[in-house]
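One chain of protein is taken out of this complex; the other chains stay put.
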Amino acid sequence: MAPTDVALQEQQRTSSRERVVNDFSIQVATVNGSGSQTANLVLLRSILLMGVPVSGKNMFPSNIAGLPTWYTIRTSKRGYIARKKEVDFLVAMNAETAKEDVLTLDPGAAVVYDEPLKLNTLRQDLVFYPVPFDKLVAPVCPDAKLRRLVRNMIYDGVLAKLLGIDLALMEKALGKQLGKKAKAVTLNAGALKAGWDYAEATFTKQDPFVVEPMNETAGKILIEGNAAAAIGCMMAGVTVVAWYPITPSSSLCESLIGYMKKYRVDKATGKATFAIVQAEDEIASLGMVIGASWAGARAMTATAGPGISLMSEFAGLAYYAEVPAVIFDVQRVGPSTGLPTRTAQGDLLATAFLSHGDTKHIMLIPSSVEECYTMAQDAFDLAELFQTPVFVMLDLDLGMNNWMSDGFTYPNRPINRGKLLTQDNLKSLGEWGRYKDVDGDGIPYRTFPGDGMTPYFARGSGHNAKGQYSERPDDYVDNMDRLVRKFDSSRAHVPKPVVEVVPDAKIGFIGYGTSHWAIGESRDQLREEMDVKTSYFRLRAYPFTDELVTFIDAHERVYIIEQNRDAQLLQLMKLELSPERQMRLRSVLHYNGLPIDARSVTDDVLAQEGFEVAKKNVRTGASSGMTGGE
Amino acid sequence: MAPTDVALQEQQRTSSRERVVNDFSIQVATVNGSGSQTANLVLLRSILLMGVPVSGKNMFPSNIAGLPTWYTIRTSKRGYIARKKEVDFLVAMNAETAKEDVLTLDPGAAVVYDEPLKLNTLRQDLVFYPVPFDKLVAPVCPDAKLRRLVRNMIYDGVLAKLLGIDLALMEKALGKQLGKKAKAVTLNAGALKAGWDYAEATFTKQDPFVVEPMNETAGKILIEGNAAAAIGCMMAGVTVVAWYPITPSSSLCESLIGYMKKYRVDKATGKATFAIVQAEDEIASLGMVIGASWAGARAMTATAGPGISLMSEFAGLAYYAEVPAVIFDVQRVGPSTGLPTRTAQGDLLATAFLSHGDTKHIMLIPSSVEECYTMAQDAFDLAELFQTPVFVMLDLDLGMNNWMSDGFTYPNRPINRGKLLTQDNLKSLGEWGRYKDVDGDGIPYRTFPGDGMTPYFARGSGHNAKGQYSERPDDYVDNMDRLVRKFDSSRAHVPKPVVEVVPDAKIGFIGYGTSHWAIGESRDQLREEMDVKTSYFRLRAYPFTDELVTFIDAHERVYIIEQNRDAQLLQLMKLELSPERQMRLRSVLHYNGLPIDARSVTDDVLAQEGFEVAKKNVRTGASSGMTGGE
Amino acid sequence: MAGKINRIGLEAITYKGGKTTLCAGCGHNAISERIIDAFFEMGVDPRQVIKLSGIGCSSKSPAYFLGGSHGFNTVHGRMPSIGTGAMLANKKLIAIGVSGDGDTGAIGIGQFVHLMRRNLPIIYIIEDNGCYGLTKGQFSPTADLGSKLKTGIVNDLPPIDTCALAIQLGATFVARSFSGDKKQLLSLLKAALSHRGTVMLDVISPCVTFNDHEGSTKSYAYVKEHDDPLEELSFVPFFEDISVDYEPGSTQEVTMHDGSRLFLKKLEEEYDPTDKITALKRLHETARRGEFATGIIYIEPDRDDFLTQLNLVDEPLATLPLSRVRPGPEALEEIMEGLR
Partner (left out) sequence: MAGKINRIGLEAITYKGGKTTLCAGCGHNAISERIIDAFFEMGVDPRQVIKLSGIGCSSKSPAYFLGGSHGFNTVHGRMPSIGTGAMLANKKLIAIGVSGDGDTGAIGIGQFVHLMRRNLPIIYIIEDNGCYGLTKGQFSPTADLGSKLKTGIVNDLPPIDTCALAIQLGATFVARSFSGDKKQLLSLLKAALSHRGTVMLDVISPCVTFNDHEGSTKSYAYVKEHDDPLEELSFVPFFEDISVDYEPGSTQEVTMHDGSRLFLKKLEEEYDPTDKITALKRLHETARRGEFATGIIYIEPDRDDFLTQLNLVDEPLATLPLSRVRPGPEALEEIMEGLR
């Protein structure tokens, strides 16, 4: 990137009167159920259409209507799409939180607010734009019942004017959002215009924040991770889906239903090439998935932490009877019910060892919506390849928020159903045994009902290589040792990490999932602000691959950055790393339920590196220091 | 111990014609459901009554009747009560297994068998005593229907004669076993006598094995760990018990029911001071326990691995809402249904982190029936002290087998109900908040319904120090950090390890639970056979206490001995130990479902220490070597 | 009735809870109000009450009534076991549990079945809107055949009739009502407080956000249309001695466990709510007609409840002194002797 940008950034920090172009965040504070989502998405897409990198995050309460909700839109010419701690431009629509919302702003921020709230008296160091929403909405929306919804579109119009967003593009975005609903489009377009006109007539621009056209978003899409994963599942040829609603995973299955109905119904017959069942709970969901996989289908379920806990017993059955299963865990804040509408990476440890006895499970961890799409496909192949449950660990931030991404590319390989017994390989195999390790990789050959091959009796109790019931000590040990071999074989097949080793960087970062976006930005901050170089290892799967030790060996200090309290990934690594390597590990933790942001990472790392940093804003629950010691 | 014993041992190894006194094992091979248990227990107790240290282990199948069962009795003048690998004296009653049973014996062993089986033709290097059981039983048991049961008592009589067990003591043991049932006593006594007479008339002693009176068992009791735990629960003042049957934990609750009916029913009113409910499953069991504890009762449940998995979600609720709960996990072989009637220590890892999100649980690990009794009491105090679930980790070997022990001593302290809000402390506390950390130890003060103090609303969702619903980032982090403080506070209160540091021993052993008995014997073997000195650290609880690092620092190599595949305790330790200390750790694993024996430990350690050892008999699934490496 | 005082000298306000976070117009809020009225009018001591729930919009509501009582918002579908444990710990408590049709009918049906069987003293309320409100409106197992979601999806699985189930399984007070019928619901709640045993109260409670539209069989409009009351209820609490006279045959009088009296004025011939078979038959018939039979469907005022069967001491187990829960040294010695 050009040094001028850095210079510009510097200036922004000193004087906020300078124009700030395509590098600020907007927060819309409203109450949920007030229909502001349409307005927010239109605003988001209109900026995208201007060619400016953008991202949208919704911070919503665990109820249906009437409680405070904050929707944050970040524009970033450098393409940063992680959460930005500071709010630069506030739209205050919620009387209940308006005061606190305004008081926590940094000096120089701008506030569009509902006039009756009289917020302008609260502070001198902000720019205020009062808007009489009710007055404005009446004329454009005769039907009083609809006003509550339409009213929000007015702030889009106001923002368009104030920020310099092309009104035509915003109308285009509106059309996209509302699609066929002609009446709604006209109504909302009217409101847009009303907002724009009012702003034009009333306000003189006093804040520095502007959106200027760029060319950074050509062909980009806006999508939530759950929808992306759903598309991946459909492309993976999933045939059986069993699910039980739970935030934040419900929308994965619900968008999958939508796509399947559209693209997986037999044109000729009108019949479905899939079955999607809303089960009575998570235990039944996984049971159906296991039953379907055992009978040869590609089956999946999606859930969140509480569902993972309930699935423990069945996960052990699938591990031990060696039945494929694909389970999406869209992680939310635990323990227990916790904060159901906040994000976390807190289920890793519980999932890795889910179920009693000696068990280990494969986990895939996407960082982007694109990886939600690809890893959904990997998950089905790996589950069948290794005849075991595969957990895809999303989180609420990835699953439910709006992410900008390149379009997805069509799969370039057929699906891989793993080792199925066939008439052909039966010959080469000689005598078949369901749990016989023929190839030395611990993976046996399987059959399923109706495939015409040799039947067997599957069970969660002790069995020998032939699949017969056995309580013999040696049969048990042989089988358990093979399961370890099989698990180790998977290391060569799970998605490899994405590694960037920076010449003579002494510090390495290890991150995964949504932390990725804050990490990338933080690395720039460290380099640009403190001249600290860092390498980066983005983990994408458990069990770990050889690249891990190579990376650690190449750096003096390695920071593992996670969104949980107990440094769960660090713990999993300690179980496998040599003591020497563990010595190099440090931990950066962010677990307050908000998506991790770059500044928190930067501050935490700098502190651990011995720099002076003033912590500010809400505590993020960062824990620090050597992790090896007692 | 006197050097002569060592000498004697040596000789046994060379010539098996020498008399082997009070140092051999008897195995009775029969089918389950054939009523041999009475005969076995009578044999066991009669040896105890002769003052000779003894132990009995039952290896039974996972069905009700008709499958092979082996009951092993070990006499040991040195008081070893772990399983002994070699069988010295076989009683072959089961046609199905007789051949294999005989063929796997060491040379010089003795065999009493059912004459029609004609086993004597199988080998030349054994001593055979054929007994025509059917012929002998007819006269002493006119009622044909009863013969199947009575017939077993005949081998007791034969053994009494052959081994030199005082017939009078055996009759006393019989009386003890059958209690009031006069008719049964006379019948069986007759069978005993018949066996004795037949042996006296027919056999000349050819094997070296004899029982001679000692004075080592004065006041000793014979009991299973489950019964011992039940007595402990009763003494701890348990008031609510909810359970669901599962091997090997059922007998804990069933013996508790027996004791409570006898000792906890109000003499005056005939009413119960307890409620024991057979719930519909393990989820409901833990739910009832949590509900009862929340309402102020001392409540418990008992289960095995599958139940632990099912309890995951509720365990997270109790952790996060901070409700006491006592859960006994009598471990069996997993994963899944696994080997339900075999022993293992395989649930540690899953239990330590049971439930999604960031959770940690306290575990107590008894090694002896005496500790089952005391730790049951500790568990209730700790659960209330720390307002969290406490898991008591028994295993099948401890819970269901017959152990010799000193009598239990009456509790010397009142129960500790932890921090309850009272009128008195309310004053000192100032404003009460359910989750306020008043004392800095992370432990809040609680109230419960009907206690007349301030009510509060318990929940598994986010809450602040006052117990109010909250989704605020800082409230969440504060609360989660306090929970860590609370967990760490428990280190000072859980049972401390039992440590024996041997001067200039370079090797340390760390063991827990039933491995203790094999470890003690193995340490003697190492010292006496190879002159290898070892120290010993017997872990009794998780989280760990300071003594752990002290012990590790005092030794060059520390062997962690466990009965599971994945070295679960070692893994838990790695999470807390500094890399330097981890370097010293090695692993000895035994996970074939049989109780661990001393010889397996000795051989494994010697191999890792670089000695030559010939492995023999069934594989135990021992894994070895440095554990730190990838 | 602000300022008005009940028989134990408390004001109505003492029975209120926190501000609701449910949608304006949600049936669940109306039910909370009736609960407040009933507990106030019956003069129940809030300190003796425990409020329990699972997870869902409905399960949030215990936070919105009886602020002076202990409460436990547990996990999804498992409130029955928590309630059972709590009542075992302290038989003197008065338990009211609030669940939803998803919390009870889906994940929770197992614990529901066993709760009904045990006849535990608890008032178990299902706030029944035929959908999963808190997860945005999916069908629940009480959704009727043919009922339509906003999305147009039609339910093709038969509904679970929680009342029929409860009767069959052994609940001793089974009723159905409608959040919109203040009078009936209030009488039922007061009667419930006078009953000893499991009260299963299925209250149809429309979800205005996700299931109150044309085509839904759980909308306000539809339920008003198809509400078929079995009887006209009047309840006379034990502490009010009012004589009620009625022409014989027309009205059935039921004396409750605490002496209160319940008068069921027949709206048609021969409905006897003390007979299981009649009750089940009636439920099936009304359901076939696409209607909801409301009122007291089945009642058995004097079967032993679960705690009575357990023959517990009179005091709460939770607070028995050590002297009564730890046997003496002689007991331990006796046990040891038996093992030697």
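Letters A, B and C mark the chains in the order given here, with residues in each chain numbered from 1 onward.
Operating definition for what follows: a contact is a pair of C-beta atoms (placed from the backbone, for glycine too) under 8 Å apart; a residue touches a chain by one contact, two chains touch by 3 or more.
Just so it is clear, the structure is predicted and the values come from calculations on it, not from any experiment.
When the full complex is taken into account, the listed residue touching the unshown chain is A:Ala297, out of A:Leu126, A:Ala297 or A:Ile443.
Touch with the chain that is not drawn comes from one residue among C:Gln48, C:Gln168 or C:Thr319, which is C:Gln168.
When you scan A:Pro142, A:Gly430, A:Gly450 or A:Gly610 for touch with the missing chain, the hit is A:Gly450. The chain not shown here is touched by just one of A:Val289, A:Ala304, A:Ile365 or A:Val605, and that residue is A:Val289. Although one chain is hidden here, its contacts on chain C can still be listed: residues 106-110, 113-114, 117-118, 141, 156-158, 160-161, 164-165, 168-170, 276-277, 280-281, 284-285, 309.
Not every partner is drawn; the one left out touches chain B at residues 33, 61-67, 244-247, 250, 278, 280-282, 306, 336-337.
Although one chain is not shown, part of chain A still touches it, namely residues 219-223, 231, 234-240, 242, 259, 263-264, 266, 269-275, 277, 279-281, 283-299, 313-314, 317, 321, 407-408, 410-411, 414-415, 447-452, 455-461, 469.
Assume only the chains that are shown with their structure count from here on.
Put simply, the C-alpha centre of chain A and that of chain B have 45 angstrom between them. We define each chain's centre as the mean of its Cα atoms; on that basis chain A and chain C are separated by 41 Å. Of all residues in chain A, those touching 2 or more other chains are 61-62, 306, 336-337, listed in ascending order.
Counting partner chains per residue, chain C has residues 75 touching two or more of them.
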